[in-house]
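Pasting a structure here, questions to come.
For this depiction, one protein chain was excluded, whereas all remaining protein chains were kept in their positions.
So, chain A:
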Amino acid sequence: MTAPGLALQALSVTTTGPAPRRVLDDLSLTLVPGRVLALVGASGSGKSTAVSAALGVLSPGLRLSGGEIRLDGRPAAPKALRGRIVASVLQNPRSAFNPLRSMRDHVQETLRALGRDWDARRVHDTLSGVGIETPEQILPLYPFEMSGGMLQRVMIALALLSEAPYLFADEPTTDLDLVVQARILDLLADAQARHGLGMLLITHDMGVVARLADEVAVLDRGRIVEQAPVGDLFHAPRHPVSRMLIDAHLSLYDPEPAR
């Protein structure tokens, strides 16, 4: 029997047009329930492309040129994963929410997509579970009436409401200030542990990796150049790109004087 897991196998993505260029090269990753795998790399290294390819939502101008997704050993269509098997938390909640729809509408849409009825108790419990103290008061609000941190909480709540066993978190705290970031990361860690989620964490911030990840894959120009348990990567990075990311991160903690 195959072990449970969500495997991205040898995914390649190419630009369309007269001179095709590979932007993702033979990427393989396996998510396991209850574990957090971080995919790290500089801007433009292909992190978000990997996520879009896995979920079948590549931007125009890009196409999947090879590879497949396997769920518990069986081939799975990217489209079938979205929302049911994989929930997503995205960067910049401001653009992820429909500005013309209230929070209640967003919750309703999530439930309807999964064929569920409105369950006031469950909605209340999930929203309070992500630190929203008065869920009934935020339901009528529109995105512009809420802070970035509050919107990100609602996005996590929507992900949890879906009861999907896997979570893709793409730069979930990048646009938030550090105080809000710390709370959102606590929340993600808590939700991940409580629900035993298999999580793919996309980030350029090694501090976020240190806080959440069990395992780390380092992406450079569309290729995974190193994959290791988080402790090994921080204490003994092997690839020059991993070393550069770790050194830059640690330099922020370096107590050397300002001048």
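Following the convention adopted for this analysis, a residue touches a chain if its C-beta (ideal position, glycine included) is under 8 Å from a C-beta of that chain, and two chains touch if they have at least 3 such contacts; residues count from 1.
Assume contacts and distances are computed from a predicted model.
Per its UniProt entry, the chain excluded from the display bears the name "Nickel import ATP-binding protein NikE", taken from "histidine kinase", "Protein CotJC", "Carbohydrate ABC transporter permease" or "Nickel import ATP-binding protein NikE".
For the options A:141, A:182 or A:225, the residue in contact with the chain missing from this view is A:182. Checked against the hidden chain, the listed residues A:20, A:44, A:140 or A:240 yield one contact partner: A:44. By the touch criterion stated above, the residues of chain A touching the omitted chain are 42-44, 147-148, 176-182, 185, 204-211, 213-214, 229-231, 234-235, 244-245, 248-259.
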